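The following block contains the structure, expressed as structure tokens.
Just one protein chain is left out here, and the rest sit where they should.
Labels A and B are assigned to the chains in the order they are written; within every chain, residues are numbered from 1.
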Amino acid sequence: MTSLIRRLGFAFVVLSLAAVARPVWAQDTIKVAYVDPFSGPFASGGDEFLKVFGYILQKVNADGGALGKKFEIVPFDDKLQPAEALIALKNITDQNIPFVMQCTGSNVGAALVDGVSKHNARNPDNRILYLNCGALATELTNEQCDFWQFRFTGNVEMRAAARIKALPKDITKVYLLNQDYLFGQSVQHDTRKWLAKLRPDIQIVGDELMPFGKVQDFSSYVAKIKASGAQSVITGNYNRDLNLLIKAAVDDGLNVRFDTYLAHLIGGPTAIGAAGENRLSTITEFDPNVPVELKKPDAEAFSNGWRANHETDFSEIPFLTMFQMLAKAIDKAGSTDALKVALALEDMKATDMVGFPVQMRKEDHQLLMPYYAATFSRDVKYDAEKTGFGWKTDFIATTEDLTLPTSCKMKRPAS
Amino acid sequence: MKPRLLIIALVVVAIVLPWCFYDWVHHRHAGFLISMFSQMGMMVILALSYNMLLGQAGLFSLCHATFFGIGGYATVHLLNAAGAGDLHLPMEVMPLLAGLTGLALAILFGSMATKQRATAFAMITLGIGELMATAALMFHHFFGGEGGVTTNRMIDNSLFGLTYASGIQVYYLILAWTVIATGLMYFLTLTPLGRMANATRDNFERAQFIGYDPRMVRFLQFALSGFFAGIGGGLYAITYEIVTFDALAAPLSANALLMAYIGGTTVFGGPILGAILITMLQSGVSLLSNSWLVYVGVLFIAMVIFAPTGLAGIIKAHGPIKQAGRLGYLMVPYLRLVVPSLGVALGFVGLVELMSFLTIGAAQGKKLALFGGPIDVHATLPWVISAGSLLIGGVWLRFEAARFHRVWESLTTGIRR
Partner (left out) sequence: METVLISVLNGLVYGMLLFMLASGLTLIFSMMGVLNFAHASIYMLGAYLAFTVSEFLGFFPALIIAPILCGLIGAAIEIWGLRKVHHNGHIAELLFTFGLVFIIQRLVQMTWGMLPMAYRVPAVLDFPLFALYGVNFPAYRGFMLLVSACMLLGTWLLLKKTRIGLIIQAALTHPSMVSALGHNVPMVFTTVFAGGCLLAGLAGVIGGNYQTTEPGMADSMGPIVFVVVVFGGLGSLAGCFIASIVMGMIQTFAVVVDYSVADLLRPLGVVLSGDTLLTEVLTVPVARIGALLPFVMMVTILFFRPRGLMGTRDA
């Protein structure tokens, strides 16, 4: 029995060491940890983003990186579960990695904001910055804002403002359909708020929450939308919940616009296909046709470089902005110390790849950035996911348009 | 006398373990490992409490995480109240309150579910689990929606004057509660209730005939297992300081089942082994490979086919041989098994990794590094080597397994004689 225990113990130690013994090279690169789901049903998002980061880093590193060192991404699988993300965070701080990024899920985002904040308070000698590149919940830079979080993507309210500004003038009746969880509910809330503010002429003829990921058959929703006489469905649905809705609508001959927030997400264009032509609109951070329309050959070349080797589209311009700003901040701070970099990032102004000004606001650490409203159309230079349809920009919400007030009361570190 | 020594040894190991990985250069603990050990602690409680149903009472529940999660949510709210100064309770008793919450909910749901047994019971629990998980996403007041509820464990109220700022203090809190809960659950198996649970599992009609109400036995067992799961949830809340709906969703229930089964449901300590192994797979191996779910699946299927009594069952089977002092005779056959098993494992891992790199990882800009060196996925050699090692290893393993079986049979029959 004792020999067995010894053997088990040995196996245990070896396995644990194997898990920990990722070689910590002497600091010849600047490591950035990347926490997202890489296994299970949500793996497609993390997987795609990891490829995008790889592509972006080629450029950022070719431009010189920061402090003469190159950036390196260290991925960690969080399985889209907060507890797993927090375990990964421990692993990251053990390895003295000063930055952690996370781009999928507000549940994990909220956990990281809180976890990073507590970690930094309790371990002042080993602080870490949370670079939020995709947890969208408005609260994260309002009620729950934190000094150690920097959000490099627009929150739900910014997207809602862009969404409503981009609505065609002739629309008078809209139907709101959203998923029944935090994201969908905040889309619903912020859409209503901005409709009241900007378009009092529009009547909301239906406002509904549907179970998240549980609905198999959307035809009864379609019948309801039809009966309401709406001209447009404004929805924060994405992936399956959006694809099935639009399919059902086309099948049933429902002729309305779909003004969505996230139709451009990876896989969406493939799944929707011709069903979305000229009636599907989305709010993007970038799409390959933007540089064509704005005549920016550099940006076009950059997005073409991605297109040459991938089936998907490059739309993650904030990821690039994030690394460029991070590199600048590290250079300015002269080190990768989390506090110094954080102070350098605050109020930093930059220009994104297309040429629009962006700014990291000091009050809430929210990146102020532009958004594009685009329609799914045949009439574009670059199609999306090789479907024959692409995103045609019809409205640009500028950075000034989307500079919204914040309720953040940030606790700043003493030093 | 022997098992008691084993338990003491295990506890001592658990106490010393964090210090084995102490980082003397930076003078701090290995945070990741301590998190992983803490996770193991609460998973041990979850798996053991699940085994109160599956192993001891023969009840197949699919909503065990519900009670774990509710304990977590309750603790978060209690900690928040304590942090605001509305509640004066030391940190150390919080898990007890979490357990009581789990107990209350288990009494409510148990009164519904335990009316039935077998598959009907399983399906009722499936329904309850789904309903609770969806409710947690929909209702913000108690569950906080997708973002969950956060808290701060430094409530400055402790029986021992601890602050719980560092992970190591929390680890020892978890260890203490794990030992207490494990002890209580073991004690329960010795009570008439535990014995009657076994009886209703084995033959519920006969148990009924003797004059016991099997429904009452099921109900009590269900409620008590909810209590222990709640304790685990309380420790979860204290460790992570956030509870989201994931703490009561179906994947965690499935995990409880996996841990209990792989560890072995027939031996009391089995689920402990399962909890440790699965946590290691989840937090350790998932760092190394994104295909870890395949490995879990294959391990699981292999266990179901070849070792339905779980890890603990395998160990237990060696008992009589050891008593006869013949364990030495198995040494050589075991060693002979090692090489072909390694071949099979390496071949399988190689193929899975090669395949997933070809389709998923190829464009990630990563180079596949396997067994200590970079490997080109498009070359034929690695594929041939993996497939060959899987095939040859498989055939060889079959051969050796048959041989092992013969030795085993001759040993056991010899002992019986």
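Everything that follows uses one rule, which is that a residue touches a chain if its C-beta (ideal position, glycine included) is under 8 Å from a C-beta of that chain, and two chains touch if they have at least 3 such contacts.
Source: prediction; values computed, not measured.
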{"item": "Among B:81, B:126, B:288 or B:401, residue touching the chain not depicted", "value": "B:126"}
{"item": "Touch with the omitted chain, as defined above, among B:10, B:294 or B:314", "value": "B:294"}
{"item": "Residue in contact with the excluded chain [from A:214, A:349, A:378 or A:411]", "value": "A:214"}
{"item": "Residues in chain A touching the chain absent from view", "value": "41, 43-44, 47-48, 180, 208-211, 213-217, 219-224, 226-227, 239-240, 243-244, 247, 251-254, 266-267, 270-271, 273, 311-312, 387"}
{"item": "Residues of chain B (touch criterion as defined above) contacting the omitted chain", "value": "54, 60, 112, 115-116, 118-120, 122-124, 126-128, 130-131, 134, 138-142, 254, 257, 261, 291, 293-294, 296-298, 300-301, 304-305, 308, 352, 355-356, 359-360"}
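One rule holds for everything that comes next: only the chains that are shown with their structure count from here on.
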{"item": "Chain centre separation (chain A, chain B; CA means) in Å", "value": "34"}
{"item": "Partner chain A, residues of chain B touching it in the complex", "value": "2, 6, 9, 13, 20-21, 23, 26, 28, 30-36, 39, 134, 137-138, 145-148, 150, 152, 165-167, 236, 240-242, 244-247, 251, 276, 280, 282-288, 290-293, 315, 322, 360, 363-366"}
{"item": "Residues of chain A defined as touching chain B within the complex", "value": "1, 4-5, 9, 12-13, 15-16, 18-20, 22, 38-40, 43, 47, 50-51, 54-55, 76-77, 79, 81-84, 86-87, 90-91, 93-94, 105-107, 109-111, 114-115, 118, 122-123, 126, 137, 139, 144, 180-183, 185, 211-212, 214, 309-310"}
